[in-house]
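Only one protein chain is missing; all other protein chains are in place.
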Amino acid sequence: MIDAVPLLERVLTPAVLAPLLYPGLATALVTVLLVIWLERKIAARVQMRVGPYYVAPRVHGALQLVADGMRFFFQEVIVPLTAGRGFLLAPALALAFTAAAFAVIPGGPGVVGFKTDYSLLVALAALSLTPPLVLLMGWASNNKFAVLGSAREALLTASYEPLLFMSALAAAVMYGTLDLVAAVEAQARLGVVGLALNPLAALLFFVAMMAATDRIPFDIVMGEQEIVHGPYTEYSGVAYGVVMGLDYVKLYALSLLYANLFLGGWLPFNDPLAGSLVLYVKALAVMAAAVFLRGVYGRLRLDHALDALWSKLFPLAVVSILVSALIAYYLGG
Amino acid sequence: MAIDAGSPAIRARQIGVEEGLRVVELFIGPQHPASGHMRLVVYLDGDVVVKVDPDIGWVHRTMEKLAETREYVKTIPIFERMTIIDSCNITLALVQAYEALLGVEPPPRARYLRTILCELNRIASHLYGLGIGGIFLNHSTMYMWAFGDREVFLTLAEMLTGARLTHTYVVPGGVRRDLPQGFTDAFAKAKRYMLRRLKEYDKIFLRNPVVRSRLEGVGVLERAKAKSLGVVGPNLRASGVRYDARMLGYAAYGELEFEPVVGEYGDSLERIWVRLKEIETSLDLIEQALRQLPEGPVMAERYLKMLPPALRKLVESTGRVKLPAAYVNLRPPPGEALSRAEAGRGEIVYYVVSDGTDKPYRVRVVSPSFRNAVLFMVLPVGHRFMDLPAIYASLDYFPPEADR
Partner (left out) sequence: MSAVGEAERRRAPNPVRAHLEAIAAALSRALKPPMTLMYPDVVEELPEGYRGVIAYRYERCVGCGLCARICPARAIKMYKVPGDKRMRPGYDMTRCIFCGFCVDVCPVNALEHTKIHDKAYYELDSMVLDPVEWAEFSRRLIEEQSARSRSPNLVRAVFDEEVGLRYERLRRS
């Protein structure tokens, strides 16, 4: 007989727990519910409405999303007769890849699933694996709206990913490391957060993050008014819940990155508990800012968005790297 | 991997060769988040629209035919349902045609009250169009703001008529209710609120760079083209044509200071801007009408005379008109009448033929949305696919109105 305890110890390592518990999937699930509720509440306030209310009026309808989630869960998952291979595989894989990113994203001081010197790169690489799967969703859906949506996703991905990587690189150059933990430590050493050091990179990362997670004004892939729901048109039930939640999980992951890179991570605390909490709250604030913009903007046109990303923001990203290099030069001595 | 163009996978996705172009045929509607009660068959070459075929008539309700089977007064609620969001403007021309046939004149106070409700309707209807326009660009705040603010004007209309939308307020010979107490004060507040809001609309919508980039220079309708296509309403005026049926001076318009809002560029932004400006004009018109409101009855003496004295007293004390028995089957002498009015979406024309019975022999209506429907074939061609909702947004097209 195998002894259960060492086995458990071997399985329940931080490298497994981080992507599953904190900052990974379990926390992500709660965060998604929280953020969608926040989004609806913020939008409602901007729009002179009340927003979700009747499911638990005492907490201002905070359980609305639990109710919605339950509905998705018990709804029948309809797979169209004409759907191709990968229709259900694609969302599951996309979720898995997104979750993998949490293995390397620090959730607090010492709360890291998998220590590596390249955690920033690994996280971004894992997150950038989802767009091809979105293409697969659209193609497998075998629906004209979905295929058009996939085409949009392909175009948009090719435009925001460079920006995302470049602005992340700007931060990396500034701190002289590709490790997120080291990046936070660098900010602690410098005594100033990345946002103040290189606001340009912070802004560009934020914009790229909005585009990467289909936030308004970059919700071109879903494009409800033209292509119904883009690649996600044919999904229903829990499969829809996953594809819809996917962007929010991604938003959460990128917000954690943002908080680590530009907002000083868990600083000013170094205690695992308080530090994790501070980091989480910072990430939540980033998400709140991202969802607030839904109340301000409409949707950009596809070609305008591509144009802006490539010909306006990409050169700025190059500039931001130069700025970072200068900062690194002067501060590093 | 080479993809065989004839493979079932490709054919199922309908990427085929048509008219020498690689064209995708898309059916937008009638079950689509942004089609309205209609279908647009869109042909795309890549991201560019090569042809749009508007398929209208999904909400045709045989109003003209129904009207031939109903007594005159009963046809008013029928036609009102053409555009319930604009019901006073829509039925005013009809009632004017009936009045011409009957040879009855509304008293001055009734004419002013008609103007007031018509302008309230116009504001509400423009706000509706603006809100729908916002959501076409996925600008949910514009949508909610416009609909929320529309509620202010619906509440005013409810004070005046007792109903939010289907007012059935204008009837042959006058209107059904007098101005209620406190209306003028309420309106003054609503006006100040709305003027303040229009500035906020500018900030969040018209001057918002994201929205502006969607509308500016999109779907340009040249002046000459607008005229030759027979476009009406704000869509026509945005192209620089100074034509507004209110210039005819029906109801009280002849006695009020009124200058139509005329645009210049004819693009989507201009069309929406013209509507916003018209809200200002309407607010101004209502204020003028309230200031100059003449005293007197709100119903033609001819019908009031038929009421027993007790009821006449009641009408005077409550300000709510009672209808005489003869009203049930009005019988205009044989003849025909043509009447037009400026509804929220443009000029509406009624042609009514009477054969001397208590039902119209024929009612023909040409509605503004019907006349604007042609723009769907003209404006989006050559634009990006994502411009289609922007153009739809700017047209303020109301399918039930076009389909009648």
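Letters are used for the chains, namely A and B, taken in the order the chains are written, and counting of residues starts over at 1 for each.
In this section, a residue touches a chain if its C-beta (ideal position, glycine included) is under 8 Å from a C-beta of that chain, and two chains touch if they have at least 3 such contacts.
Keep in mind it's a predicted model, so treat the numbers as computed, not measured.
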- Item | Touch with the omitted chain, as defined above, among B:Glu25, B:Asp55 or B:Glu151 | B:Glu151
- Have a look at B:Ala163, B:Ala224, B:Leu338 or B:Val374 and name the one touching the chain we're not showing. B:Ala163
- From the listed residues A:Tyr22, A:Phe87, A:Tyr175 or A:Tyr297, report the one that touches the chain absent from this view. A:Tyr297
- Per the touch definition above, residue among B:Asp53, B:Glu222 or B:Glu259 touching the missing chain: B:Glu259
- List the chain A residues touching the unshown chain? 42, 44-50, 292-293, 295-297
- Query: Contacts of chain B with the missing chain: which residues?
  - Reply: 70-71, 73-78, 141, 145, 148-149, 151-152, 155, 158-159, 161-163, 166, 168, 176-177, 180, 185-186, 189-190, 192-193, 196-197, 200, 202-204, 206-209, 212, 259-264, 273, 277, 280-281, 284, 308, 311, 314, 320-325, 327-329
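Here is the rule we go by: only the chains that are shown with their structure count from here on.
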- Message: Please tell me the distance, in whole Å, between the geometric centres of chain A and chain B computed from their C-alpha atoms.
- Response: 44
- Residues of chain A that touch chain B when the two form their complex: 43, 46-49, 82, 84, 142, 144-145, 147-148, 216-217, 219-220, 223-226, 228, 294-304
- Mind listing the chain B positions that touch chain A in their complex? 9, 12-15, 24, 26, 28, 32-34, 47, 134-145, 148, 204, 208, 210-211, 213-214, 384-390
